[in-house]
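A short worksheet on the structure shown next.
One protein chain is absent from this view; the other protein chains keep their places.
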Amino acid sequence: MSRVKKNSKFASVYMGILFFLMYLPIGVVIVFSFNESKLPVAFTGFSTVWYEKLFNNHAMMEALRNSLILGALSTFISAVIGTLGAVGLSKIRWRSKGAMEYISILPLMIPEIILGMVLMAFFYMMGLPFGMLTLLIGHTIFCVPYILMEVKARLAGMDPALEEAARDLGATPFRAFLDITLPLCMPAVLSGSLLAFAMSMDDVVISIFINGPKVSTLPIKVYTQIKTGVTPEINALCTIMLAVTLLILGLYSLVKRINQGEKTDEKQAH
Amino acid sequence: MKNKLIELKDLTKNFDDQQVLRGINLDIYENEFLTLLGPSGCGKTTTLRIIAGFDEPSSGQVLFNGIEISKVPPYKREINTVFQKYALFPYLNVADNIAFGLNLKKMDKSVIAQKVSRMLKMVGLEGFEKRDVTLLSGGQQQRVAIARALVNEPKVLLLDEPLGALDAKIRKQMQTELKKIQREVGITFIYVTHDQEEALSMSDAVVVMNNGEIQQIGSPTDIYNEPENRFVADFIGESNIIEGHMIKDFLVEFDGYTFECVDKGFPENEEIEVVLRPEDLDIVEPDKAQITGVVKNVTFKGVHYEIIVETESRTYMVHTTDYAEVGRKVGLSFGPEDIHVMWKMGAY
Partner (left out) sequence: MKQFKRLTTPYMLWAAAMIVVPLIMIVLYTFTEEGNSVLTFSFTLDNFTRFAEGTYVNVILKSFRLGLLTTGLCLLLGYPMAFFISRFSEKTQALLILLVTIPEWINMLLRTYAWMNLLSDNGIINQLLGLLGIDPVTMMYTDFSVVVGLVCNFMPFMIIPIHTSLSKMDKSLIEAAYDLGANKIQTFRKVIWKLSIPGVLNGIMMVFLLSVSTFVIPKLLGGGQYMLIGNLIETQFISVGDWNFGSAISMILAVIILVFMRLMKKMDPQED
């Protein structure tokens, strides 16, 4: 029974304006990435010249490669650490559990700029050379919580009787974990990983502090280019990044939906 | 003697393409405890919400003291509601919850305090003024909700399954209490429930609803003893429902036998249905009754036995304090006043 009150005309207009303002900049970027002229002023004609220029820009392509490698590696390491951490946190009953859980999401609570600064100072003191390695560690630090939180939520919604049943049927705790818990967590690991990957591909603030003079990621490259003003090549890059982001978002919601589908199945089975 | 307070005339209600009410006609009198009874989805809550003003009928009229009010917003009606899950404001304490309506009327603080404490006394929560409502038990929250509604001195109090969330023991206690409160304040209570026992024990009048239609209106005894159709008989209490036909006034035929009965006014040879309440049936020696059968199953129910007897044409359910072992051949005896003849469903 839906009892939805109708929103007034004012409400629709208001929402329309706000959505327009939210999407206007994005629309502008997409349109002008196909513009012939260099100036983002008027649309003079359709052209893919900026895309060609972009793909021939070696520095940009290298930054893209760096970002992809960095994203993939930090996501993988985070997935291992985060999953184990979530499983561990769900099992322990120590008094320090609250503190542990707090620390586990701390990297998302601290303002990015402070985290970046802290890591820069820390790596310097440790004598680590700034470059791919420091970027990898830094990205892993803020990627872990995304996976950890997703897996933790999944574990919390899981019937503990499943694992107990496996143990009852003769599985060692370790086997029960491998055969029951881990497969059930897999969708959460996957959705968390997608989220983490997107965050890694997206990060500017922390990377700026720990990338060092020689290595650049794609967002850093974009940042340094647009600091000086508008270049249409960036329009093209942004459009591509937008497409990739939406793709990841689509994948993420698909994984989520499969997760939820399973959950309702479980419910119906009860 | 009794004054009509609310009249519902030909009410219908559609949600999207689903028809929830199909022409409700009902008169509600002053000082009456009226219960809308029916299974979930029968339209009883929708009827209540239309009276309260939360929903507008798709067609039909709601008259209050003879004045059409179906377009009047809820806050202008002299009607208050006790919600299913109480709907107490979590950020207000007990006294402020109860005073909510009075505060809106900009009443004097001292008058409010006085009224609130009188209400609290009536619902048995003296001294609870400053308590946090979220920390009260279900029964206590219920009392606060009743006080909050009654303090506005409405002409009608609507109660939407108010005891549904309480456990069995407190439920019983609250039933008596609600009845007491209703007598004390002397206003009309309209009560919605799906629990037939609750309806029968509390009400002056019961309205049985199903599928968006009223099935029967009457006093609890009428409804129980003289169900008008198969649905009512089935829904209220347990029954053996048997198809048969009316030979003439005071004579009915079913399962191949003719019986004297007390019903009249049906056309001759009309197809009807007969209700035999299980507790009206007695187990006797086979030669002392027309209908005979074999005991199939016996279950002890605390006070009585539930005995299932299989006869040639059907199985009967009997509630009796006598025991009969499984497999025994028995007769089923009942008197003319135990037979209730009803119109066949859909025949009127």
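Odds and ends about this structure:
All chains are identified by letter, namely A and B, in their written order; residue positions are counted from 1 within each chain.
Rule of thumb we're sticking to: contacts are C-beta pairs under 8 Å (C-beta built on N, C-alpha and C of every residue); 3 or more make two chains touch, one makes a residue touch a chain.
Source: prediction; values computed, not measured.
Taking every chain of the complex into account, the absent chain touches A, B. Only one of the listed residues, B:F100, B:F250, B:Y305 or B:W343, touches the absent chain: B:F100.
Interface note: of A:M61, A:I81 or A:A153, the residue touching the hidden chain in the full complex is A:I81. Set against the missing chain, the residues A:L70, A:I141 or A:A166 yield one that touches it, A:I141. Of the listed residues B:T81, B:Q216 or B:N240, the one in contact with the hidden chain in the full complex is B:T81. Contact with the chain that does not appear here is found for just one residue of A:A59, A:I114 or A:A165, A:I114. In the full complex, subunit B touches the hidden chain at residues 52-54, 73-76, 79-81, 83-85, 87-91, 100-101, 104-105, 148-149, 152.
Taking the complete complex into account, residues 2, 4-5, 7, 11, 14-15, 18-19, 21-26, 28-29, 32, 39-42, 80-82, 84-85, 87-89, 91-92, 100, 103-104, 106-107, 111-114, 117-122, 124-125, 137, 140-141, 144, 148, 173-174, 177, 198, 201-202, 204-205, 208-209, 219, 222-223, 226-227, 229-230, 234-235, 238, 241-242, 245-246, 248-249 of subunit A touch the chain not shown.
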